[in-house]
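Of the protein chains in this complex, one is absent; all others appear in place.
== chain A ==
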Amino acid sequence: MASNTDISERQRSARQRLRIIAGHLQKSEGNEHTALSAQECKAETPRSNAAKVTAVPKRRQEILKWNGWGYSDSRFFFNKKGQAEFTGRRYRLSGLILPSLKDWFEGTFGANLQHKTPATASLNVSAVPPPNLNELFVEELKTAGVALSTDPEDRVFRSHGHCLHEIFALREGRIGKIPDLVVWPSCHDDVVKIVELACKHNVCLIPYGGGTSVSSALECPPEETRSIVSLDTSQMNRILWIDEKNLTAHVEAGIIGQDLERQLNESGYCTGHEPDSMEFSSLGGWVATRASGMKKNIYGNIEDLVVHIKMVTPRGVIEKSCQGPRLSTGPDIHHFILGSEGTLGVVTEVTMKIRPLPEYQKYGSVVFPNFQQGVACLREVAKQRCAPASIRLMDNEQFQFGHALKPQVSSIFTSFLEGLKKFYITKFKGFDPHHLCVATLLFEGDREKVLQHEKQVYDIAAKFGGLAAGEDNGQRGYMLTFVIAYLRDLGMDYYVIGESFETSVPWDRVLDLCRNVKERIVRECKERGVQFPPLSTCRVTQTYDAGACVYFYFAFNYRGLSDPIHVYEQVEHAAREEILANGGSLSHHHGVGKLRKEWMRETVSNVGLGMLKSVKEYVDPNNIFGNRNLL
């Protein structure tokens, strides 16, 4: 337990940290979610505390969209003047007008604001199939005092992730197979009880964390005949203790990213794990999918961050006996859990590394004459092992897109190009706006080191023709990652559908893979009758010693197509084939789910698949965790 002075010190830095988070996440401090003051953690917080601190309520429908991304109050729309606006008060972009978005949108997709494809306004509860309940199971749950619901809204909300086809169907008011029951355990013991009962009554359990899956992992298998129970971990959301000597925190797995960071910040710490979905995705979800955060260069990916995991399986609880930092005790059992995608059990508690909040944070950006140069620079940065907390390289199309998101009035939001011109008008000559690309940077640490580090990286960049392009541009880049997901909903209002997907690939193949996959997308769209060339763009989002993570965005105008989702899926399938043919992986962090299952055998070999299967057979012989992901 820390001393009093420590505490006030920590509270001070916590407040600073809140400002930083607000910097790239939220509109301003002091709104409803940051109103909490920094408070000290207790080893055992009473249960009732849980709901109070969480950003997403148990009844998700109160603040989240039922057929789109994020908060109901936050969305893009085109106003009467044809200007794009972003509603709400949560984000820095909220309440602002984006005058160039329309032109970019219409120009890029050949879309037209006259041609609308509005979504079904509200969920038609009567269209929701009645639950197929296992009465005895429900009875016993009730007796055990576990919260549960058969409310159609509750069930529909937990029937999907955020794949394009899932959201598209909801927008059209189509409800597929959904869970029959939702249960909310509030602690590890509740989960043990639920799993026991599920085994006893042979019902199918599907763990549900933040619902941000993009691999069809949460979809109920159509062939499942048993009663399907969605096990929502959201109420297991407490930080159980913080160990300042070892810099670890023991946390319930249902906590979502933004709550975890906020609460740790209040104590002067952070995990540093920031996936783009951190507003909604959960710790258990990260473990179950092998998630990766934007700042992994400093903090590591989820597998580097976890020290201890507790998981409840049909066979019992699996965990290690100590918290030693490294073990040579045969294959690491954590690696059966990490990436298990809800097929083996429920992750209930995790001990995670934490770090003191960084003293100083600085954004940055670099403009390169072309993508090749940019990749060469990132490769060199990786070689010298001096990657900042985050370094991301956008291709030219994304650079242009960023430009289109320039709000009307705001000092920080001067246009990318204007910003550049102001500072570098002379040096900037010779850069072709149709080839140049931008890297955004985020440095963290103590002030002096950050500045040193910054210089080192800019010096390397200069060797590859890169010009520093200012902090604002960098900051804007990171801020945009949180609103980009909202844009897809806007597109879908006007015949434009799209999705992102990712891979990891050795350095020497990054360029080839990017070019080939982008080209493949364009060609496949054309062959399948897409009328207008698609948006096919990529960025390098992570660097490693031996390779990089590449993220693709792909969207097109589907006017004139009778089955746009089918076309979309065919193109995505072809793109994945192309990735694999070019030495890319099946997934860097999104996971396999059901979407990419067909490639598992070729990905891990026959024997590999057999090993995974035999683990599944031992741990869950009756397929209680029957979401049918992965295998």
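Keep in mind that, in the parts below, a contact is a pair of C-beta atoms (placed from the backbone, for glycine too) under 8 Å apart; a residue touches a chain by one contact, two chains touch by 3 or more; residues count from 1.
Note that contacts and distances are computed from a predicted model.
The complex appears with one chain absent; UniProt names that chain "Phospholipid/glycerol acyltransferase domain-containing protein" among the candidates "Phospholipid/glycerol acyltransferase domain-containing protein", "Mediator of RNA polymerase II transcription subunit 27", "Transforming growth factor-beta receptor-associated protein 1 homolog" or "RING-type domain-containing protein". Set against the missing chain, the residues A:Asp304, A:Asp446, A:Asp508 or A:Asp563 yield one that touches it, A:Asp508. The chain omitted from view is touched by exactly one of A:Ile333, A:Leu580, A:Leu609 or A:Leu631, namely A:Leu580. Where chain A meets the missing chain, the touching residues are 508-509, 512-513, 515-516, 519-520, 580-583.
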